[in-house]
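Before anything else, here's the structure in question.
Excluded from the complex is one protein chain; the other protein chains are retained at their positions.
Chains: A, B and C, in written order; residue numbering restarts at 1 for each.
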Amino acid sequence: MIAAILSLTLLGAVLGFGLGIAAKKFAVETDARVAEIAALMPGSNCGQCGFPGCAGAAAAIAEGSATVTVCPPGGKALAGALAAKLGISIDLSGVADAGPKIAAIAEEICIGCCRCVKECPTDAIVGAAKQIHAVMREACTGCGNCIDRCPTEAMKMEPVPVTLQHWVWPKPVVTEAEPSWA
Amino acid sequence: MSEYLILLVTTALVNNVVLVKFLGLCPFMGVSKSVDSALGMGMATTFVITLACGATWMLENWLLVPLGLGYLRILTFILVIAAVVQFVEMVVKKASPELYQALGIYLPLITTNCAVLGLALINVQEKSGFVKSLLYGFGSAVGFTLVLLIFAGLRERLALARVPASFAGAPISFVLAGLLSLAFMGFAGLNFK
Amino acid sequence: MISESASLAAAAPIASPHAHAGGRVSLVMLKVMAALAPATLFGFWLYGWPAIHLWLITVLFALLGEAFSLRVMGRRALPVLMDGSALLTGWLLALSLPPWAPWWIGATGGLFATIVAKQLFGGLGQNLFNPAMVARVALLISFPVAMTQWTAPLPLGSAGAPDFIHGLQITLGGLGAKSQLDAVSSATLLGHAKTELSRGLDLFHSLAGEHAPTLSPVGARAGSLGETSALLIAAGGIAMIFMGLISWHIPLAMLAAIAVPAAIGHAVDPARHLDAASHVLSGAAMLGAFFIATDYVTSPNTRTGQLVFGAGCGFLTWVIRTWGGYPEGVAFAVLLMNALTPAIDRLLKPRIYGRDRKGRPREPAP
Partner (left out) sequence: MGLIEKFFALLEPQHWGVHPDDHKRPAADAPLRSLPLPERLYIPLQQHIGAAARPIVLVGQSVLKGQLLAEAQGATSAAIHASTSGTVAAIGDVTAPHPSGLPFAAITLAADGDDRWADTGTAVDPFALPPPEVARRVAAAGVVGLGGATFPSALKLGLGLKAEIHTLIINGGECEPYLSCDDRLMRDFATETVDGIRIMLHATGAKQALVGIEDNKPEAIAAMTAAAQGYSEIAIRPVPARYPMGSEKHLFSELTGTEVPADGRTTDLGALVHNVGTAWAVHEALRNNRPLVERIVTVNGGAVARPGNIRVPVGALVEDVLAFVGLREEPARLVMGGPMMGSLLPHRRVPVVKGSSGILALTAVEAAGFDPGPCIRCSSCVRACPVGLLPLEMSARIANGDLDGAVAFGLKDCIACGCCSFVCPSRIPLVHYFNHAKGELAAQGRAQLRNEAAKRLVAARAERLERDAREKAEVAARRKAERAAAKAAEAARSAAASSEATT
C-alpha cells in the first residue's frame, strides 16, 4: 500500500517536473493570429458582420466563434484568404456572393445634406453642402452605412455592372452524362 | 538482425495495428482527411508509441514487478502516456502552429489512442525484452502511419468523388476502411520462414 | 446599335476547343471487350457449359447491381449501363472465378463489385479499388472452399463434357453436381505447390508427382475461367497496346517484377521457389498485367507512376505467392497498389514546362 502510494507519487512528481520544464522551454506566446487576421480584414469597421469593428471580428474568427465567411465586403476573396491563414478548408461555392454592390445617389432627390459624406468610412462620397453628392466607385466598399443616413432616400445600393474586363466564365453546368454507343 | 527486420515487417504489415488488430481507429478516421495532417499525426503517434513502449517497459520491469504492483499497471501506463502526449503537444504547438490547428482535438486524444496502451500491454504480455519492445512499438507505429497515409490519400481522392448523399462522409470512409482491410488480408499468413 | 441581342450564348457560353478527337468512353470499353473475347471464348470451350452459365450469371448480376444502385439513387439506369463499364467489371470478375463455381458465387460477386466497390463511391471513375478484384477478394475470403474448387479441362464436345442442361445443373448446384465436380476436380500449379510445400514436400518431389499440374501457355490446364490461356490474353493485351488503349508500362513492369524475383528465388533455392515461367504463365498474372492492373480509374496518371504501380503489383504478387497464406496474390497485390495509387500520383507528377520537378521555376540556361 505504502509502496503503491509512494511509487505513484514519485512517478507523478517526476513526470510533472519534466513537463514543467518542457512547458517553460516550449512556451508559445499568445495567439499572434489575431493581428494577422485583422491585417487581412478590410478595416472599414462597417459592422455588417455584427462584431464591433474589424478587430472584433478578427478576434472572433481567431478563437473560432465566427466563420471565415463573416465579412460581406470581403466576399469570397477574404474568406479564402482567411481559410488559408487558419489552415481550414471551406466550400467557397456556398458563400453567398451576390455580386459586389456599391452605393449610388439618385441625383434628382439628393438635397446635399452632407450626412452621408460624414458617415462614409472610406471617404468615397464627395460633395459640399447644398450640392449634389456623388459616389466614387473605386473607393466605395459597399458597406451600406450611408443608406440609413440619407433623409430623402436618395442613397441606394446597386450591383456593380459587369464589364468585358471583369466578366468571369460561369462554372460549367454538368448535366448527368448519358453515354451512348456512338 | 534479420529477426528484428522480420519483426518490423510483420508488425507493420502482417499484423497491422489498424487494419488487422483494429486498434487506433479514432485517429484513423479522424485525422485522415488530408495527407499532410495524417503525416503529422503519424509522426506524433510514432513518437508517443515508441517512447511509451520504452518507458512502460522500464516502469514494468523496474518498478511494478519488483514491488509487486501489477494491479497499478494500466493506471501508471496511462499516466506515462499522458505525460508523453502532453510533451508532444507542447512541441507541436511550438514547432508547427498549422499542424497543431489541423490536428485539433486529436493531438491530446493520442492519450486515449488504444493502440498506444494496447501495444504497451501486449509487450508486457509477451514478456518482450527492451529492444524488442521498442521495435514492436516502432514497427506497429510505422504500420499505423503507413495505413493512415494511404487512407488519407484515398480520402483526399474520395473527397472529389460524387458519393451518394446517404453514404457521403463517415459511412463511405468506413466502407473504404473495410476495403483497405480486405486488401491487407493479402498479407495474412505471411511467413518468412 | 447592335448590342440588341445579348443572346443565348451569353446565358450559357461554350468554351473552346470547338473540335474533338472523337473518342468516347463506351468505345474504349467496347475495344477492351473485343480484346478480352478470344481468351474468354477459349475458356468457354475449355470448361464447357458450366463456365458459360457462370459468366452469364456474373455479368447479369453485375449489371443488375449497377441498375439497382442507379434506380435507388433516382437516376435512369439504362443510359449508364450503356457505357459498358459494369458489363466489363462483371466479365473480368467471371474470368477470375473457378469455372464450375456455383451460381451464387457469380451473383454475389457481381453485386458486390458494382454496388459496394463502385456505385457506393459514386459510380464510374470514382471508385478507388478495382471492382472486379474487390469482389474476387471478398469472395475468396468469404467462401474459400467454393473459390478454390478447380476443374480439369473438359472441352466442349469432348467425352463426358456436360451438355447445356447438365451444365446448368452444375452451376445451379443441382443433383449430381457435387459428384460430377469431384470427378473432374484438379489443382492449379500454384495451389499445388503451396499445399505440398506446407506439407513439407519440396518442389522437386511435388512437381514430379503423377498428378502434378503442368504448365501450358495455351491454357489447357486447371485454373480460373479466363485466366489460363496466357497466350490469348497476352495477344489481346498487345492488341490493346497497339490500339492505344493502354501503354506497355504497367503490363511490362508487372510481369518483369514477378519474373525477376522469381528467377532469383529459383536460382537460390529451386526446392522452395517456382521458376519465372511458372509464375508468369500461371494464375492471374497475365490477365492481371494486361486487363486488371491497367484499369484507368485505379492506376496512376503518369507513365513513371504506372511503372512503379506495375512493379509494385508484380512484386507483391510474388511475395504473397511465395510467403503468403494464399497461393495466388494478384488480386491482393492489385488492391494494395490501388490503395497506393493516390500516393504515387502525389509523388510522381509530370514536370511542368519551365519548372523543375518540385515546381520551382527553372533557372534560365546560361
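Here, a residue touches a chain if its C-beta (ideal position, glycine included) is under 8 Å from a C-beta of that chain, and two chains touch if they have at least 3 such contacts.
The shown structure was predicted, so the numbers you read here are calculated from the model rather than taken from an experiment.
For the omitted chain, the shown partners it touches in the full complex are A, B, C.
Residue A:Ala77 is the one among A:Ala13, A:Ala35, A:Ala77 or A:Ala128 that touches the chain not shown. Contact between subunit B and the absent chain runs through residues 159-160, 162. Considering the complete assembly, subunit A touches the hidden chain via residues 42-45, 73-78, 80-81, 84, 89, 91-94, 100, 121-124, 138-139, 141, 162-164, 166-172, 174-179, 182. Contact between subunit C and the unshown chain involves residues 1-3, 5-10, 13-25, 27-28, 83, 85, 122-126, 296-299, 301-304, 307, 345, 349-357, 359, 361-365.
We take it that only the chains that are shown with their structure count from here on.
If the chains shown are joined wherever they touch, the resulting network links each chain directly to all the rest.
Centroid distances from subunit C, each centroid being the mean of CA atoms, peak for A.
One simple way to say how far apart two chains are is to compare their mean CA positions; for subunit B and subunit C this gives 33 Å. Look at where the CA atoms of subunit A average out and do the same for subunit B: the two points lie 39 Å apart. Separating the centre of subunit A from that of subunit C, both taken as means of CA atoms, is a distance of 52 Å. For subunit C, no residue reaches two or more other chains under the stated contact definition. Residues of subunit A found to touch two or more other chains are absent. Every residue of subunit C that touches subunit B in the complex is listed here, in rising order: 69, 73, 116-117, 119-123, 126, 128-129, 134, 137-138, 141, 316, 319-320, 323-326, 329, 331-333, 335-336, 338-340, 342-343, 346.
Within the complex formed with subunit C, the subunit A residues making contact are 169-170, 172-173, 176-182. Listing the residues of subunit B that touch subunit A in their complex gives 34, 59, 63, 67-69, 72, 75-76, 79-80, 83, 86-87, 90-91, 93-94, 97-98, 101-102.
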